[in-house]
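The complex appears here without one of its protein chains, the remainder shown in place.
Lettered A and B in written order, each chain numbered from 1.
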Amino acid sequence: MDDGDRPVVVSTGIAMTGQNVAFLLVLVVAVSFFSYSIQRALRTLRVGLPEQRLDAPGRRTWNLLTIGFAQSKILRERGAGVSHAAVFWGFLVLTAGTAEILLQGVWPGFGYEHLLPRPLWQLFMLSQEVFAVIVLAAVSWLLWRRLVAPPKRLQGEEIHSTEAVIILGVIAALMVTLFTTGAFEYVAREGVRATHFGWFRPIATALGGAFGALSLGTAETLRDVSWWAHALLVLGFLNFLPYGKHFHVVNSLINVWFSNTSGPGTVGAMKPMDLEAEVESFGASDVEQLTWKNLLDGYACTECGRCTAACPANITGKVLSPRKIVTDTRDRLREKAPYVVGELDVEGSAEAMRLAPGAQAVLDNRLLDNWITEAELWACTSCRACVQECPVSIDQLEIINELRRALVLNESRFPEEVLPTFESLERNGSPWAFSPADRAQWAEGLDIPTMAEKLERGERPEILFWVGCMGSFDDRAKKITVAFARILQAANVDFAILGQEETCHGDPARRLGNEYLYQVLAKGTIETLDRYEVKTIVTFCPHCFHQMGNEFPQLGGNYEVIHHSTYIERLLEANLVPLQTEHGKRLTMAYHDSCYLGRYNDVYDAPRETLRRALPVVNLVEPARTKSRGLCCGAGGGRMFIDEKEGKRINIERTEELVATGAETIAVACPFCMTMMVDGVAKLEADVNVLDISEVVAAQLDPAHERAPLVAGD
Amino acid sequence: MANVLVVAEARGGALKKVAFEATTAARTIADASGGQVHAVLVGAPGIAAEASKLGATGADVVHVCEHPALEQFDAEVLAATVAAAAGATAARAIVVGGTAMGQDIAPRVAAKLGVGVAADATEVTMDGDAIVIRHPMATGKVIATLAASGPVAVITVRPGALAVGTEARAGTVQSLAPALDPAASRVKVTKLTTGGGGKLDLAEAPVVVSGGRGLKAPENFKLVEELADAFGNAAVGATRAVTDDGWRPHSDQIGQTGRQVAPNLYVAVGISGAIQHVAGMRNSKTIVAINKDKDAPIFKVADYGIVGDVFEIVPKFTEMVKAARAQR
Partner (left out) sequence: MKIAVCIKRVPDMGARFKIGADGASIDETGLKFDMSDFDEWAVEAALQLAEKHAGSTVTVISLGPDSVQETLRKALAMGADAAVQLKAESVPAGGFAVAQALAAELKDGGYDLILFGRLAVDSAAGITGPMVAELLGLPCATALCKLDVQGTSATGERQIEGGVEQLAFPLPAVCTIDQGLVVQARYPSLKGIMAAKKKPLASKPAALGGVGVTITKMELPAERAAGRIVGEGADAVPELVRLLQTEAKVL
């Protein structure tokens, strides 16, 4: 450092020293390179398909404030969440200080003290130190966790741990140099000690006191060294980001704003698909067939692994890891993009690159198969736990669904045991090969009108009871059907069923990637519903509930669809269901959340409330994973129709957890969950009942007030 | 006077049971119109020794066609010879056993004669001049009655469906030359592998015994295997829960994601009857369920159920099935 380079301590002019000029050069180079890197990365997003994500700016900004700035999802996990939030908020506060420092590098006289009233400036200075201490503490804890006691989700091959440690180290170094710069300045510049140090800079002041023995010259040099170290670290950090997973720092807030996983729009609805479009292929088998937003997800991911830790398939030893889906997408994009969009600074470079040796290998590869395998895709239960957990609103499931579509629609590739399901859906309008004529057998002798009968009498019922295929054909689920019908009758609800006119709406086909079959079935169902001018539908199957309520609008079917948990709760609240007043002994019950009811539709309280209202003395207990964190039963995403050959069975994992609550009864609100829990209980040979919430309520019906004595459908 | 020609199938130098069933059916037709039953018996030299058995079940004349090359089945020679014999005997009807061989030659004979086939009869009667058969179609869900009119009627009879008559006739043996030189036929049987006796395929076994979670442990599947052995013609199946748990191979799974079966008898041991399983076995002709839970859905699809401990019931059942079969 130049001796004559005596800095002007407090100056109002722009008198630049040699150091300032040097730093200006460094700053210009650093900022240019950073902007180049950003443009280069963002340019790769042009590989993806266009998608409109500018709707509902208000909702998006709300997401940014809550999920982004308030870190609401990060904080779902205690330890790491608080630490991350501390670093994040620390960064926000310290960025103001960093800006001052960088400006001072070129404009020595700059300082917030000239802009702010003194008390406010003092508070600002205090905030810098306080947050620096907080960040240092959080980073130390995070480093300890990563190096000494890493949780499962931070172990394994796919994790870039070295990078994480370097980044944490750099952050720690930034904090340390921030303090040392202040401390050496305290020693070196006696003139400002009185005004610039004190209670509002406790650490710099204390440290400076400790360094009091240093000579002025040494202190001055050390101050400069500290300052340069800090500034260079900031700029280096900035320029390192776009090249590793910590690009997340730049992209996550942007991603949260653009994401639809917490709205706007219908949460969990699969992407609409135009089957008439003149396209060469359907779904996505490589990055070009994903949207820019799917690709941005890759840049927003910091590989924290919360998605994978929540994934029921991964937990039970399947090959699927939602994190790998996202990082594979990102890495494949980085591999392929140069051949598609070329390099930023070389005109026509994509064409040239495609001729280079080795190019063919990259072009022959694709995301599907070469990066993400079929086995991973079919392991997914579409439970949405990954999407729910992601702190930066990445949509792992959308990528999985698009890849499944490509497999089925372009190549007819799916587990062989799925074929009977597709064929039955085509031929019988149900995933199982039962005769459509037997659909309403459960209703025989129960005096339940069909829509057709109602119409003949010139009546239009208030609600349509949509029974669903499980409720029509599975002998266990038929008991739920009858129980719910009894409740409706006891409450004098004016309802009807479609009877033999009901067919599957195609949701299983859609989840299994067969969009074509789905649309055929869904359009058929919408036609039937519209023919009867149906307005309100009640169903006890969360999959029907979600499909008809949230996805039918894509095809022009608009109905009010209510899940029976909500419907019964309303009936109970309005005192319309005649219940016995005797409740017998106090039951301990654990309610198992259905994914399509909970995470897809945010219905957590209605089933619990229904149980409490029906059995005021019930003791409701919660399993370890519950509500939005509830573990899937294993049947979603079409897994009901795929064998589970690998790892532990998901339903066993879940049943164990439910049985461990000590509950005598497991309550469910989904016929698929029912079949999985019944099997789990049988396997564990547990002395536990599995009941649908409507069965619990029906058992409490006051026989004196039931409209007609009913016999279950046998 | 309307004669009836019957094709008497022989394998390995011996007549098959279906040959007698066909002869009896032919007798019914011939008697209704006062005609004679002519049987065609084709095989390697020495097959003539079987001819008398056809007389014993109702054949008036047995045309024996012996040729060294006819040791193996030869559809082209057989069809040509039968068609020629039909002409020679002025047959009004031709009855063929509906075996692999019969299903192969009957349509060819019919085509040569320019008529259709009334196939797979489980009952043969006469209605005036027409031969009337009953034929289960659409996997047995519909029973059709077909009438064969026209100059000649060709019918195949389902093996095992018709009784064997005891009304003996002369069974006069006449020799018959092949209507086509076996050397000229184009489809050659290059090898015949008999027996094999390997494991019965689930889809084809007349009886299937399946086990589920109620067996509690993989080693208890021997109960199911023993019961299957007792039936003699049974294959062993399992539920998905059990195959996913690795108790049994996935190829044994019966249900939506496994095999779909429709045997004459299906025995469900310790199976609750979830839709996944029922979808694969509900078309079985007779279903027996054994389960400890009287509310188990399997009893809804079962024809006969026993509620109770499978570990007591199944061994007893095995023992009694063995005894019943030994009696026969």
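Criterion: contacts are C-beta pairs under 8 Å (C-beta built on N, C-alpha and C of every residue); 3 or more make two chains touch, one makes a residue touch a chain.
Predicted model, so just to flag it, every value in this text is computed and none were measured.
Of the options B:Phe20, B:Phe73 or B:Trp247, the residue whose C-beta touches the omitted chain is B:Phe73. Residue B:Ala148 is the one among B:Ala25, B:Val77 or B:Ala148 that touches the chain not shown. When the omitted chain is restored, the residue from B:Arg27, B:His135, B:Arg213 or B:Arg248 that touches it is B:His135. On the side of chain A, touch with the chain left out of the figure occurs at residues 275, 281-282, 408-412, 414, 416, 419, 422-424, 426-429, 433-438, 500, 515-516.
What chain B contributes to its contact with the hidden chain is residues 11, 16, 72-73, 75-76, 79, 99-101, 103-108, 110-112, 114-120, 132, 135-150, 153, 159, 186-196, 203, 207, 231, 264-265, 285-288, 294, 299-309, 312-313, 316-317, 320-321, 324-325.
Methods note: only the chains that are shown with their structure count from here on.
Rounded to whole angstrom, the centroid-to-centroid distance between chain A and chain B, based on C-alpha atoms, equals 59 Å. Interface residues of chain B, counted against chain A in their complex, comprise 213-214, 216, 240-241, 243-245, 250, 253, 256-258, 260, 272-276, 278-279, 282, 297-298, 300-301. Taken together, the chain A residues at the contact with chain B in this complex read 417-418, 420-421, 424, 431-434, 470, 473-477, 640-645, 649, 675, 678-679, 682-683, 685, 714.
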